[in-house]
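Here it is, the structure, as structure tokens.
One chain of protein is taken out of this complex; the other chains stay put.
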Amino acid sequence: MKKIYYIFYKDFSSELRMRFAINALIMFVIVAVSTILFSLGSENAPQNVYAGMFWVVVFFSAMSGLSRTFVSEEERGTSLILSLIANPISIFLGKFLFNLVLIFFINSIITMLYMFLFQEFLIKNWMSFLLAFLLGNFGIAASSTIIAAIISKANVKGTLYPVLAFPVLLPLILMLIEITKSAMEGNPINDVEAEFLVLVSYDVIMITASILVFDIIWRD
Amino acid sequence: MNKIDLIVTNLKKTFNRRLVFDGLNFEIKSGEKLIITGKNGSGKSTLMKILAGVLTESAGFFQYILNDKKVDRENIYQIVGLVSPYLVLYDEFTAFENLKLFARIRNIKMSDEEINQILKKVGLFDRRNDLVRTYSSGMKQRIKYASAILHNPLVLLLDEPTSNLDLDGKNFVDELVEDFRSDGIVLVATNESQDFKYGQNIINLDNFHNIQVK
Partner (left out) sequence: MKARYFIGGIIIVLFLGLLFYNFTRTNIEYESDFSKVMQSGKVCKATGVWVKEKSFEEDIKNRTFVFYLRDAKNNQMKVIYRGTKPNNFEIATNVVVTGKFEDGVFHATDVLTKCPSKYEGQNINTSGS
């Protein structure tokens, strides 16, 4: 447990000094949200469009930022020292924890920006939205971490990430959009019970499968 | 006093279809020191990485046996210290921060005083609060030694141990290998004839890589 925390701590203090991911992420969010804002002008789009656009921004910011954890390690050649001081599972969980914190941070910013800038983005059932937010972030962090590990060992790092991430994250994003739509309409939580169960199953499958395959990926 | 054995049987490594070495067999016990030599590209560094548990062999197998118990592949990192030209430390941290982090991630209790002791040993104490980025190649080699001996390993894997080191540094390596714990194992991969003094036996990897040509 402590090992996991200190691997997270290493990445965290490294991020504070080097800003590998956070600058790119914040810039991306600002550009994406303001593009949507300007293109809409004073028109009001239907609510479900906002739900879709919200998760599209989250999805792409996850793609641009969360892969950095492993790729920067591999690019700088520091993955050798990392595998010399910790076992693969701790490494994976430490990196996962870091991505989890990062996605929560970014996603909170995106949510606040949306609520501030778009009046139509009005959540009526907060319970349902927050639960989706939690489960969704967990799923995005888990799948981005393992995908990042896979591509960090590949030769074509740049293009491979979206290619791999899209099919893996698609079911997650679909469910999240459905739940967000329902939360914006103010429907009770058991209306989207099936969607939530899909989210939970997705999260459990992703984290278990990642733990099982990670040491094979990590040790070439 | 621990007892450690390393058994290597029929070890083989290929990168894609290129054979690096095949049919490698040897065995070393506590207190023994072994030199591994061979031409450039004969697989010295590859063998070191495999024995450090960070690279997977293609066929055959190797096993560390600590006090008659097999060491799990996942726990090799706890008993092994590796110095290699491929090793890169986190250059956004200082030498002290690097070592402190490694001790914490390894989950070993170490006071700042103990870390300073190791820094003094490798001759980096005066520069301990400078970022590793600002270090010369010789100093980087020294900090690698510090990270390799931090957890008092039983197995020391030295790949090109004296590269980039000055006379003072070479003396440090001499002492380190000479005074290495008597129950431990030292493997040195080198082509420098002056490094051959570190071990009793020599394995030449050139004999293991042209057995078969695909």
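We call the chains A and B, going by the order they appear; numbering starts again at 1 in every chain.
Simple rule for what comes next: a residue touches a chain if its C-beta (ideal position, glycine included) is under 8 Å from a C-beta of that chain, and two chains touch if they have at least 3 such contacts.
These numbers come from a predicted model, not from an experiment.
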item	value
Touching the absent chain when the full complex is considered, from A:16, A:112 or A:194	A:194
Residue among A:34, A:159 or A:208 touching the omitted chain	A:208
Hidden partner interface residues of subunit A, rising order	171, 175, 178, 185, 187, 191, 194-195, 197-198, 200-202, 204-205, 208-209, 211-212
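The criterion applied here is as follows: only the chains that are shown with their structure count from here on.
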item	value
Inter-chain centre distance, subunit A versus subunit B - centres from mean C-alpha coordinates, in Å	37
Complex interface listing, subunit B residues touching subunit A	49, 52-56, 74-75, 77, 80, 82, 84, 86-93, 101-102, 104-107, 147
Residue ranges of subunit A touching subunit B (in the complex, touch as defined)	2-3, 6-7, 9-10, 13-14, 17-18, 76-78, 80-81, 83-90, 215, 219-220
